[in-house]
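Omission of a single protein chain aside, the complex is shown with its protein chains in their original locations.
Chain IDs A and B follow the sequence of writing; residue 1 opens each chain.
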Amino acid sequence: MSDSRRSKQKSYPPTYKKVINVFMLSLTGIAALLVVSVLLFILGYLIWNGARSLNLNFFTKLPVPVGEQGGGMANAIVGSGKLLLLASMIGIPIGLLGGVYLAEFGKGPFSLAVRYTADLLNGVPSIVIGIFVYGLIVLPQHHFSTFAGGVALGIMMIPIALRSTDEFLRAVPNTLREGGLALGASKAQTVVTVIIPAAMQGIVTGIMLNLARVAGETAPLLFTAFGNQFWSSGWSGPTASLPVMIFNYAISPYEDWHRQAWAAGFVLLTGIFLTNIAARLLVSGGRARAGH
Amino acid sequence: MASAVTTPPPVMGEKDAPEKLSLIERLKKGDEIAYLVTFASALSIILVTCLLVQHLWVDSAVARHAFGWKFLGSSTWDPVNDQFGALPFIYGTVLTSMLALLMAVPVGFGAAIFLAELAPRKISNVLTFMIELLAAVPSVIYGLLGIFVMLPLLRDYVVPVLQKAFGFLPIFKGVFYGVSYFSASCVLAIMIVPFIVSISREVLLAVPQAQREAMMALGATKWDVTWKSVVPYAQRGMIGSIFLALARALGETMAVTMVIGNVPQIKAMLLAPGYTIAAVIANEFTEATGDLYVGALIELALVLFAVTMIINALARLLMLGMKSQETAH
Partner (left out) sequence: MSTTPSLFDLKKLHHARSARFGDPEPVDPTPTAQFTVADMNFFYGDFHALHDLNLQLPEMRVTGLIGPSGCGKSTFLRTLNRMYETIPRTRVTGSIRFGQSDLLEFSPTLLRRRVGMVFQKPSPFPKSIFDNIAYGLRVNNLCKSRDLKNKVEECLRRAALWDEVKDKLHESAFSLSGGQQQRLCIARALAVEPDVLLLDEPCSALDPIATAKIEDLIFDLRRSCTIIIVTHNMLQAARISDYVGFFLQGKLIEFDAARKMFQFPSNKLTEDYITGRFG
């Protein structure tokens, strides 16, 4: 009697559903594994191929004609540094101050327009920005320049700096604003002496991530800073930069240049990854300190 | 209503005159200056963007007037004879982006589901960070790896297998030299996966627990709960991530130009070389002679700008819809 009853009982959920369950969930796990392994592969390959091509010459010497040995990318490293410096001087103040406006002063349709425009600018392909700055600066000046390259990268930094500052400022509790005002501080004083310091950690990490992103941009530099085999002094001449060098060397037919492209890629990626990791550590360290 | 005060009326005493800040003090306090400076910064963003659009429009005028709307439909790209048509590039851009999406979306969604629903929180966070690092890899480095790693891989392993299995299809016919629509799509797919994963994961995590519990209480398997309850709730956000990834893919320049072959043609064969809008601008702009040539390239930039703007706007609308759906619940 109990046997027949037992054999009539079905398991729930039905077996085929259980099979599908395990199968599909495994697929998702495989997908995740696939994506992560791509990262590990990229990193590993660059470390292996790039690090072994690195030598002191890379950091200290100028590029030499094909066939000669001992060339380096010193001018590209310095060039990238100059470009990022100029880009920061343009992009960070405008983005930061604009973010302060949106978070502290702005209301109504103008703020909406600013936010939407910033998103729009953020989505513009970097090569289009290059074309824009070409028409804006390179053409009237009749020459490529570090200045134009810096402006192009700076324009790319603005929307990210704006959004990040806006978000981090708005995350500061309103009680701090009221507290400052209630002590007789003006709105500007409260923002500068209380609110921005309170959001400073987030703003700094935002800047770091911004720089890391812009450091690898190649397309906007193609028609602005262009490139240079030699040192570029000042801001009004064309300059070499790491990403553009990587591009030019990679598509060349020369083995030695390929080697150098790998080295440069390794250096660039290491810088970017270290900045990203440092930014992440800063955020989680800060959270731990604030007692979250 | 009459006052309810019942204390005896107080005696009015002497008080100081109302204090006001002098002009200097007000300037020092800084409210007016702060407002002006920050407002100017915010305004400059709008100005820069308007300037950008204006430049694109004006500098492409020469080509727009010469070709009109036929520009978009013509497939001749002949700098020598001053004949320019955008079709090969539009074709290449759309083809590579769509193909990249086809490859990236299932993997991206799968990974996002795993990270949001299955993996324990700590592991999920670590893995997500690693995937976000992938998004930080510059395009030119993807191109570098594309040329020296992916192309040989495709040529020696993947494509022979594909041709054996699907060689009868026209899209897989032809000799494969490495650079092709297919290679570019593969590289693009890898580049856009992190965006799909990161956004979809966030959206999935935001689905209220009540949704899952309702289904679990009915005895559904974990996959059923995820696929039939959580994902539909998050679908707007996930589709939004597709649009955002698409917008990225359309504008990608360096990695694509390094592996696509840069040949302005229109071929159904995926294994043939091709060209995209961003790639042709990158390659030919500095060598373009003549106003019409330059104008045509800038008109291409205008097209690219318009298309990415529309797709980004659609993505934003979708995500906005997602937010209001959340608050409605």
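Basically, contacts are C-beta pairs under 8 Å (C-beta built on N, C-alpha and C of every residue); 3 or more make two chains touch, one makes a residue touch a chain.
Quick caveat, the model's predicted, so the values are computed rather than measured.
Undergrad: Among A:55, A:141 or A:193, which one touches the chain that has been omitted from the display?
TA: Counting the whole complex, the residue in contact with the absent chain is A:193.
Undergrad: Among A:115, A:163 or A:177, which one is in touch with the chain left out?
TA: In the complete complex, the chain left out is touched by residue A:177.
Undergrad: What is the set of chain A residues that contact the non-displayed chain in the whole complex?
TA: Residues of chain A in touch with the missing chain: 107, 173, 175-186, 189, 193-194, 197-198, 290-291.
In this text, only the chains that are shown with their structure count from here on.
Undergrad: What is the distance in Å between the mean C-alpha positions of chain A and chain B?
TA: For chain A versus chain B, the centre distance works out to 14 Å.
Undergrad: Help me check something: in the complex, which residues belonging to chain A touch chain B?
TA: Checking each residue of chain A against chain B gives 12-13, 17-18, 20-21, 24-25, 27-32, 34-36, 38-40, 42, 45-46, 93-98, 100-102, 104-106, 110-111, 113-114, 117-121, 123-129, 131-132, 134-136, 155, 158-159, 162, 186-189, 191-192, 209, 212-213, 215-219, 222-223, 226, 243, 246-247, 250-251, 258, 261-262, 265, 268-269, 272-273, 276-277, 280.
Undergrad: Going by the contact rule at the top, pick out the chain B residues touching chain A in the complex.
TA: 29-31, 33-35, 37-46, 48-49, 51-52, 55-56, 59, 106-111, 113-115, 118-119, 127, 129-134, 136-141, 143-145, 147-149, 190, 193-194, 197, 219-224, 227, 247, 250-254, 258, 278, 281-282, 285-286, 297-298, 301, 304-305, 308-309, 312, 316
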